[in-house]
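Before we start, here is the structure in question, set down as structure tokens.
All protein chains of the complex are present and in place, except for one that has been dropped.
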Amino acid sequence: MPEVTLVEAINLALGRAMADDPDVVVLGQDVGVNGGVFRATVGLQERFGPERVLDTPLAELLISGLCVGMAAQGLKPVGEIQFMGFIYPCLDQLVNHASRMRNRTQGRLTCPMVLRTPHGAGIRAPEHHSESTEAMLAHIPGLRVVMPSSPERAYGLLLAAIRDPDPVVFLEPTRLYRAAKGEVEDNGEALPLDIAFVLREGRDVTLISWGAMLKETMAAADKLADEGIAAEVIDLATLKPYDESTVLGSVAKTGRCVIVHEAAHTGGFGAEIAALIAEHGLSSLLAPVIRVTGYDTIIPMARLEQRYMPSVGRIVTAARKACQYN
Amino acid sequence: MPEVTLVEAINLALGRAMADDPDVVVLGQDVGVNGGVFRATVGLQERFGPERVLDTPLAELLISGLCVGMAAQGLKPVGEIQFMGFIYPCLDQLVNHASRMRNRTQGRLTCPMVLRTPHGAGIRAPEHHSESTEAMLAHIPGLRVVMPSSPERAYGLLLAAIRDPDPVVFLEPTRLYRAAKGEVEDNGEALPLDIAFVLREGRDVTLISWGAMLKETMAAADKLADEGIAAEVIDLATLKPYDESTVLGSVAKTGRCVIVHEAAHTGGFGAEIAALIAEHGLSSLLAPVIRVTGYDTIIPMARLEQRYMPSVGRIVTAARKACQYN
Amino acid sequence: MASKRANEELPVIARFEVRRRNYLAPDGSIDRPLPAFATDPKLLVELYRSMVLLRLFDRKAVALQRTGRLGTYAVSLGQEAVSVGIASAMREDDVLLPSYRDNGALLWRGVKLEEILLFWGGDERGNQFSGPVHDFPFCVPVGSQAPHAAGVAYALKLRKEPHVAVCMFGDGATSKGDVYEAMNFAGVHKLPLVFVATNNQWAISVPLRLQTGSETLAQKAIAAGFSGEQVDGSDVVAMRAAAEEAIAAARDGKGPHFIEAVTYRLGDHTTSDDALRYRSAEEVQAHWKEEPIARLRSYLVGQKMWTKADEEQLAAECHERIEAAVERYLTTPPRRAETMFDNLYADLPEAYAAQRRELAGEHDA
Partner (left out) sequence: MASKRANEELPVIARFEVRRRNYLAPDGSIDRPLPAFATDPKLLVELYRSMVLLRLFDRKAVALQRTGRLGTYAVSLGQEAVSVGIASAMREDDVLLPSYRDNGALLWRGVKLEEILLFWGGDERGNQFSGPVHDFPFCVPVGSQAPHAAGVAYALKLRKEPHVAVCMFGDGATSKGDVYEAMNFAGVHKLPLVFVATNNQWAISVPLRLQTGSETLAQKAIAAGFSGEQVDGSDVVAMRAAAEEAIAAARDGKGPHFIEAVTYRLGDHTTSDDALRYRSAEEVQAHWKEEPIARLRSYLVGQKMWTKADEEQLAAECHERIEAAVERYLTTPPRRAETMFDNLYADLPEAYAAQRRELAGEHDA
């Protein structure tokens, strides 16, 4: 099997989906000849033509709204928002239309669309290019929010997202686009949505994360292993709806939990998981649930972004603290 | 002291702020001659003229963006979004500009604006008029999110919000606009932001809520008292930043906590509070932290909205469960 | 004017103009030779009947609201010619994307009266209507259906289907960025898409002059690179003619068009509104002279296409039809609470199935 980067895996999945299903349409800024600013759509316009791989005007709200209209007509649009910092104008369409088209028409119209966008900081990008506001999206009923953390999962989950009959926001960890490499067979096989992946088993503490932060989280698990602490690492993968039973099952086993995300602390999606545990996992809990997150400030520009993002050291310290608690 | 409704208290605070400070400007749809669709701005245009009480075109993004520009010029704009369901186009301005103007210019430009909007369901309004997505806003660093639950707090907190040198989203409980009455002295005195209000003291269980749901929460506390359960009721009032120490202090005392909100369960702001307790209040916790919330579905139209919203019964049941747990 | 201020010696590189269309004068006389379809009395009578039904239905709906049996409702009083005229020019396979005030268009397209009542009565089943299955439901967030219309039209074009999308909204909506973005996109791809702005002079209490500084709404199409025209929106013949031409051209691959229907909202904004707070009774009174139903009736009567007896019979028919629909509406069995989870996703995820069970009064083991 060939080794590909995460962004190449995205590209493979898009190509596969378009080849399999003539209703799949890709749209966004620079997705055509340019192949996307991160090359996620490279080659697609050549293969499938400018009508199915469409450079839109510079208007994010439009992109999301076009997807809703196309999807209601039975197409399977895959819209790209160039950076997550530009997704906010889409929220009106996501909250008021995409997520509720099926419900409000009682199934008469549906919205099988995907909105892809790079997520997170760490590539020394300019202002407004480093957002990680997945918690806003994961609060929206009717929506799915999915975030892969490896090429393999990027491929399988994106295929699943495109085939899913409901709207999915697909958040791609920018920092891993080229940094993450792995073997991916372009066999058209999707991975299941709504399911968390246990990346590493362990009995002492549960580490839960998603997207790019799994890199630091796995590194922290390695370090903890050196200290004799066996960490179980969970990739949540789908944030909405999320896999409550895998979370609770792991915490039932370990009794200790650290949640890691890059987004600001207050109201981040880590809060939801900690709250789940505080309600349904309390009896097995041996230590406070610790959230290791970005700080509650504006994500700084390039010079300080590394200091904003959770480090391996912060994760290890938190996990150690959880394990020492009694 | 005169008895006024919550919406009248809002109106008094707006009038007072405009009379005190010529920089205060009110803008939005129908805020002028019509005095707002809920009458929150009634009489203001007559008193302060159409330049300071301004009917905007039908464009929510514009309203929020105008506020940012006016605020950077030293005005103190108070924008109105007619219903919370129409606030989503403002998120781009709130996340990317309002909340970070001070930080990204290192204090050179600031953003002393208020964006008011009716919040929540329960008035049999049409589709899209019953939203309660405060969790999305409370995740944004640099923003304040405030929600009163009585005429007195509506008056005092709105004055504080307008005087605050930073951006505030002020969420007004639609359901209480006319239903909540109380004595309000129009004395220009603000109430403190970032502080929770303990509406009722009790040793057995802590009930935390905000906005309109405090009505049911207080009613539940009454019922619980009949059963011999002394509930402490906290009105969070400011959701961002929120008063962690009052929450933790109360839970340290009671050991049991029920959080009540109307918004959908997953990723609602209740998660944040439960997570805080799971991290910093665990040692005093005698029972799971229970969230009584709206369901994880689209808020239904009028016929079923009452079944969507937390009822007194659901709160009582949860509190009882928390108290019986050991 | 775009050139108002430019130095006169600089060369003009582009010129634009906006025309206005009307046929029937307010008194029912003819201002201009009628279009071909208007020679068919049957069609004119059908347009007339639909407008009358709409007006009577609106009246009944308001009565239901006033007596607590319906939620907020938006009447078309004075504007009936717009939605009826437009819908009458559409084919079933064309796609309608209406605003909350476009009852008349839905009715023409086969949506049942009781379905409209269900919607305004606060029941999602009203959106699961008997009109064309691909039509969109009422759009409440103003203008937010315009990007959908562009997406629909793009899909139609991509599949080379000879259908046209028709997107309706008010004068207020023309201030919204999403409407502009959709228009701009339609202009780029010459989409089969007709925009209809019902300019009824008011967006709740906000008068047109505070909504935009442009002389017409029709000229907003210039920004998007396609044609726009102003139409007398109280003249159903003009509305139908404008729609017919625009839809035919769009179907023909000639691209989008913008119709500004100039009319007047004779009623309150909705049943929650009291328009006397912001406009005078005199202003409203003056506009009664232009309203579309009396206008067409005058013409029909003058042409001997319509009699007093016809009018009486129509009233009786409408009454019967409306009462029967109201009866069906009022006796529609309520939805069970847990059905609020139905159609949330194609398959309800397990995480939420438990909530559905709770709501149904079932308790998890």
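Letters are used for the chains, namely A, B and C, taken in the order the chains are written, and counting of residues starts over at 1 for each.
One rule holds in what follows: a contact is a pair of C-beta atoms (placed from the backbone, for glycine too) under 8 Å apart; a residue touches a chain by one contact, two chains touch by 3 or more.
Given the structure is predicted, the values throughout are model-derived calculations rather than measurements.
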Using the document's definition of touch, tell me which of A:Leu12, A:Val25, A:Ala40 or A:Ala59 contacts the absent chain.
A:Ala59
Based on the whole complex, identify which of C:Gln211, C:Thr271 or C:Asn343 touches the chain you can't see.
C:Gln211
Given B:Val37, B:Leu61 or B:Val251, the correct residue touching the omitted chain is B:Leu61
Name every residue on subunit C in touch with the hidden partner chain.
1-7, 9-21, 32, 175-181, 184-190, 209-216, 218-230, 245-246, 249, 254, 257
Taking the full complex into account, what residues of subunit A touch the chain not shown?
29-30, 32-35, 37, 55-59, 61-62, 85-86, 89, 124-129, 265-266, 295-298, 300-305, 307-308
Absent-chain interface residues of subunit B come out as 25, 51-52, 56-57, 59, 61-62, 64-75, 77, 92-93, 96-97, 102-110, 141-142, 144, 164-166, 194, 241-242, 244-245
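The rule is short, and it goes like this: only the chains that are shown with their structure count from here on.
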Based on the averaged CA atom positions, which chain is farthest from subunit A?
C
The distance between the C-alpha centres of subunit A and subunit C, rounded to whole Å, is 40
Using the touch rule from the top of the page, what residues of subunit B touch 2 or more other chains?
61, 85, 89, 127-128, 266, 295-298
Could you say which residues in subunit C touch two or more other chains, in rising order?
124, 141, 177-178, 340, 344, 351-352
